[in-house]
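First, the structure itself, so that you have it in front of you.
With one protein chain withheld, the remaining protein chains of the complex are depicted in position.
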Amino acid sequence: MREAHAAHEAHAALQHQFDTLEQQKEASTLGMWVFLVTEIMFFGGLFCAYLIHRRQAYEGFAEASFHLDVGLGAFNTAVLIGSSLTMALAVWAAQVGRGKACFGFLVGTIGLGTVFLGVKVVEYSHKFHEHHVPGERFHWTGAHPEAAEVFYSLYFAMTGLHALHMIAGIGVLAALLLPAWRGRYSAAYHNPVELTGLYWHFVDIVWIFLFPLLYLIGRHG
Amino acid sequence: MWPDFPLVPEAASSVAREVDLLTLGWLAISAFFTTLIAVLILVFFIHYRRRRAGEVGSTREVRTLPLELTWSLIPLFIALGMFVWGVDVFFTVTEAPPDAVEYWVTGKQWMWKVQHPSGVREINALHVPVGQAVKMTMTSEDVIHSFYVPAFRVKRDVLPGRYSSVWFRPTKTGRYHLFCAEYCGTEHSLMGGFVEVLSAEDYERWLATGTTGPTIQASGAELFQRLACDTCHLPGTDPGATPLRAPSLHGLFGAQVALAGGRTIVADETYIRESIVNPQAKVVAGWQPIMPTFRGQVTEEQLAALVAYVKSLGGATPAVAPGETGAEAGEPPRAEETRRGEPGEILAGEEPVTQ
Amino acid sequence: MTIATAAPETHATPEVKSYLGSAGWDLKSWLLTRDHKRIAILYVISITLFFFLGALGALLVRLELLTPAGDMVQADTYNRLFTLHGVIMVFFFLIPSIPATLGNFLVPIMIGAKDLAFPRINLASWYLYNIAGVLVLWAILMGGVDTGWTFYTPFSTTYSNSYVTLTIVAVFINGFSSIFTGLNFIVTIHRMRAPGLTWFRLPLFIWAHYATSLIIVLGTPVVAITLALVAVERSLGIGIFDPALGGDPVLFQHLFWFYSHPAVYIMILPSMGVISELVAAFARKRVFGYHFVAFASIAIAVLGFLVWGHHMFVSGQSAYAGMVFSVLSMLVAIPSAVKVFNWTATLYQGSISRETPMLYALGFIGLFTIGGMTGVMLATMGIDVHVHDTYFVVAHFHYIMVGGAIMGYLGGLHYWWPKMTGRLYPSFWARISAILVFVGFNLTFFPQFVLGYLGMPRRYWAYPPEFQVLNVLSTAGATILGIGYLLPFTYLFWSLKYGQRASDNPWGATGLEWETTSPPPTENFLTPPVVTKDAYDYRDFDETAERRPHLAREEEEYA
Partner (left out) sequence: MSLHVVPRKVYYWIFAALMVGTALTVGAAFVDLSAATGIPGLNDVVMLGIAVAKAVLVVLFFMHVKYSGRLTALTVLSGVLFLVILLTITLSDYLTRGWL
């Protein structure tokens, strides 16, 4: 809430509807969190569909999941966690006003994100060649063809939506590069980096759940 | 009620009065509260009307808690009481009694196809004897439909890919609307016809006018042989015989089935149907997933016959004597002769719903 | 509530420019505005267009139903008409109606802020709404969609031969427009309240909008992804919902109603907020049981998420899940009942005016009571089996959405119109229209309760002849209702140019919005307000003699 005595801080980034940078920062942070709640529910619909279908056709899901590459999935998990680390460090660098370091960590985050997407492209093209992409050309030689198609429908929906979020995240990160290089972020003003960080970590969390749910069904069997 | 302008549909089933009573109960409560609110608003509106410009209402501080509790808790208790009553009526309406005779219904855009236990079939019409509890086991060939007979106060969605059921015991002879209540496409409003409730003798007479064919279980048994199901599942022979390639179907219906993968499910109509069209979905523990799918080879009505046959092999519901099905299994298919109407055709003597 | 420092006669200072003209009148200044008040006006224009389009659909539907036979339009056309009516009214009118217009205009003013927290997102919301609107119009012009607004699978995914995907894209985009509004409100209410404006000093309109925003933010994403899956399933032939491909249509219903039941509360809660304001202002009395009404809004928002399965008692859902949904539905009725009782109790010992907004408010309470009572009837499992998907349901939700939400919208529009435009409307015609709407509404929808209990299913193009009398009554009522809607459109439009100029506080009401000029300046207040009182505090009302010039209308009325 605004302070009655608050004087207007003369800062270029302060928008007219706010009294202080502090109020602006708190508002935008809350806004990002509320947005992330909508994202939870957005992915939540898919997780719900996944849960019900997996319960109905567990054996088929396990069978289909065997055809995913655990190595690539685990590698990508590690890559994404690494990108979360560089993202957190980028926020740190912005907070302490080290623009060049912030720039470096942002580049690192973008790089790891790109690696993740690259691996995803490799995985998708495998699926495409094996005709495991649902639709007209879907072809399944093993058991449970119907459940396998449902599984891959959900696989592509969930990882595809996740990848779209990654791409959007990389776009936003790229927009931060120039201001970071120019040292625009400081202890007083680093909100764009921090909010992008929240978003990036959220995307990481989604993958933390997607990895065991999609790649690791019934592997012990 | 005056006859030309009814406010309540005819009550022609054993549960209709109970539903009406429940509705009447709620109506009384609704009328009480609505009248209370309306009268209070009108009285206050007149009595406390503004009499001069700038007048202000009472600014006295009042203790609100006692009133708030009163008007939260009283409606709460009423609502919970009505909930219990509603659940009670719901189970009366939905739980079929054990003596219910099973009919098989298939919905498709935009008609109802009914198979009587005797094997007689009809389209967009349903003839049932008065006083007899009947249970419709229903599925859909395409989209979701809903089987609705207002005079019986029963309704149930009919879904593709699984069976649902509705039951009723007609108490009055007569002709009642049969509607599709779940929007199902272009001719949704034309998907329906009439339920004719006949006296027992009239029903027998009506059945006799159609060409008699094998019972639904018998046509299922015939189909079972024609599709060579028996080569693996062996049900025609000794119920005790041990099949080699597939589990025996004797006593299957209603039983607990252990699946490969560790789960246990109850073998209901939907499971048996799924095992025919998508055999690998739920494989019985200890058996190989070698059964081919019959999707596309059997119609939804033939599936119903197969399921009815498997049900008749014993289980939780009263079974048809094994000898009976075995004897009729060899008869040639008679399905075509017993049809009482073509798709879209409206049976003689019945007006289209829409004039 | 009052302003400690602001001069009360600010409207008299001629140099104060209102938000309407301060940035110029050119189109560009409006289309690129970030002023929440201007965006509210833009939204009023947009939703009014869609309202009349949806109403046209309703009119044609009612005309077709004059006769039992399907004789005016083809069955297929009829199905596209009621779908048009449903999609437009639900997604493009009712959901944005109050939040995006009155809420947008009033939330910042009522909490003493200069604007919403994210003005650009607010403008983006309006643009998304219009993009979605253009897409849905495009779908309609190409031939429309025939799934009903519920998009039930597998009909929508596999069998319908209409523009389902395009419509879904439109609804999807519109969902984000809605989310942007909700997100903005939550942040604004949390972070931008004026000094001294604690949570329990907030007007109940704000509480209602906060609760609404929670539902929007938590529910809308689920329906967005669900409809996206329907579109993908339709285009690529994957099988999430179609049983022929291994899918599950009941799963669709769960996901759909998880949003679409709470969506009913998105429509009714803001309206309830409006009614609280109206009842307090026109009885000149603090709302009885303020805290209970405030918490009732939050309770409705939360409990509203636990009851979606009462749309599915006969769908093949388990009877036990049905029981849970049924009992929870009984619970959600209680906070609604609490509100109705509190509004009624507010009238007691009030000073009740007969201004138009109050007529709408009292009409709302009566109609909402009927809508609510029939709602719990539908949540009673034994009754729902019979009346599910019949005209009983149609009548019930129109009592909530038309008798509730639209009455609230019209009441609110008439209440804040002088504030928004600076003009008064002719109160004689306004009262006539309020009465016409009330009478026409009841005549339209009350017969439908009877029709439904008699067994007439909804979405029927042709029906058995014995249902004709009631259908004719209903269509007759719809005609009156239509006139009742055209009247305000006409005189409100007229008032923009010819209406008497409104004073800052023409109703003599409390609330920060009445402390600023009519219409307000761009940043809402000339002096940042500080709040020292509770909402609806009329204790000092008579002492402020300088208010009297504002009450010229009232002096006339009660001379």
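When the chains are written out, they are named A, B and C in that same order, and each has its own residue count from 1.
Note that contacts are C-beta pairs under 8 Å (C-beta built on N, C-alpha and C of every residue); 3 or more make two chains touch, one makes a residue touch a chain.
Here the structure is a predicted model, which means the values were calculated and not measured.
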Contact set of the excluded chain (shown chains only): A, B, C
Residue in contact with the excluded chain [from C:Leu20, C:Ile173, C:Val222 or C:Leu492]: C:Val222
Residue of C:Phe185, C:Phe258, C:Phe392 or C:Phe467 in touch with the missing chain, whole complex considered: C:Phe258
Residue of A:Ala13, A:Ile81 or A:Leu164 touching the missing chain in the full complex: A:Ile81
Those residues of chain A which, in the complete complex, touch the missing chain: 22, 26, 29-30, 33-34, 36-37, 40-41, 44-45, 47-48, 51-52, 55-56, 70, 74, 77-78, 81-82, 84-85, 87-89, 92, 95-96, 187, 194, 197-198, 201-202, 204-205, 208-209, 211-213, 216, 219-221
Residues of chain B (touch criterion as defined above) contacting the omitted chain: 95, 262, 265-266, 268
Residues of chain C (touch criterion as defined above) contacting the omitted chain: 190, 214, 218, 222, 250-251, 254-255, 258, 305-306, 308-309, 317-321, 324
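Here is the rule we go by: only the chains that are shown with their structure count from here on.
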Innermost chain, taking as reference the mean of every protein Cα atom displayed: C
Length of the line joining the C-alpha centres of chain B and chain C, rounded to whole Å: 37
Computed distance of Cα centres, chain B from chain A, in Å: 46
Multi-partner residues of chain A (at least 2 other chains): 57, 146-147
Contacts with 2+ other chains: residues of chain B: 278
Residues of chain A that touch chain B when the two form their complex: 57-60, 62, 143-147
Residues of chain B touching chain C in the complex: 5-9, 18-19, 22-23, 26-27, 29-30, 33-34, 37-38, 40-41, 44-45, 48-60, 62, 64, 67-68, 71-72, 75-76, 79-80, 82-83, 85-94, 109, 142-144, 146, 148, 150-151, 153-157, 159-162, 164, 177, 179-190, 278, 353-355
Contact footprint of chain B on chain C as seen in their complex: 68-70, 75-76, 79, 146-148, 150, 152, 154-155, 158-160, 243-244, 246, 249-250, 283-286, 288-289, 291-292, 313-316, 319, 322-323, 326-327, 330-331, 333-334, 337-338, 340-342, 344-345, 347-354, 362, 365-366, 369-370, 373-374, 376-377, 380-383, 385-386, 388-390, 450, 453-455, 457-466, 469, 508, 537-539, 541-542, 547-548, 551, 554-555, 557-559
